[in-house]
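Note that one protein chain is taken out, while the other chains of the complex remain in position.
So, subunit A:
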Amino acid sequence: MAIHYILVLNRQGKTRLGKWFNNAYTEGEKQRYTSEIHRLISSRASKIQSNFIEYQQCKLVYRRYAGLYFISAIDISDSELASLESLHFFVEVLDTYFDNVCELDLIFNFYKIYYILDEVYLAGQYQEISKERILERVRMLDKLD
């Protein structure tokens, strides 16, 4: 399995998005992982250290955007840089969709973030890598009611 989960956490450790592609985790594990990962990542020196850490048989790949950490947990054998850029791609999609995305957008439209995510990734795999096509489809779906 490629991506096990994607998390968006703010600096205080609040979850702004939690997508668990791998359904093996229990509720307790999800909570524990989230807080451990926040502790792990927020303590790292961004200037010096890499954006990758190994954690629980996965590799965490993360990048900080303003006050938010975007984190993706991938297989040990998967490409770190590809995942890192994929997170950036996802952020760009959000940024275009919300026109300068900020944390508040993710709060008020929390369910929409999941909808958008479902167009970029599915089953822990890349589904679409064309920004235009993703945005076109999301906007089309917005009109369906």
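In this section, a residue touches a chain if its C-beta (ideal position, glycine included) is under 8 Å from a C-beta of that chain, and two chains touch if they have at least 3 such contacts; residues count from 1.
As a convention for this text, contacts and distances are computed from a predicted model.
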Undepicted complex member, UniProt protein name, chosen from "Reactive oxygen species modulator 1", "M-phase phosphoprotein 6", "AP-2 complex subunit alpha" or "Eukaryotic translation initiation factor 3 subunit H": "AP-2 complex subunit alpha"
Residue in contact with the excluded chain [from A:R11, A:R64 or A:H88]: A:H88
Residue touching the undisplayed chain, where the options are A:T26, A:S43 or A:N100: A:T26
Residues in subunit A touching the chain absent from view: 1-2, 4, 15, 18, 21-28, 30-31, 48-52, 76-77, 79-82, 84-86, 88-89, 107-108, 110-111, 114-115, 118, 122-133, 137, 141, 144-145
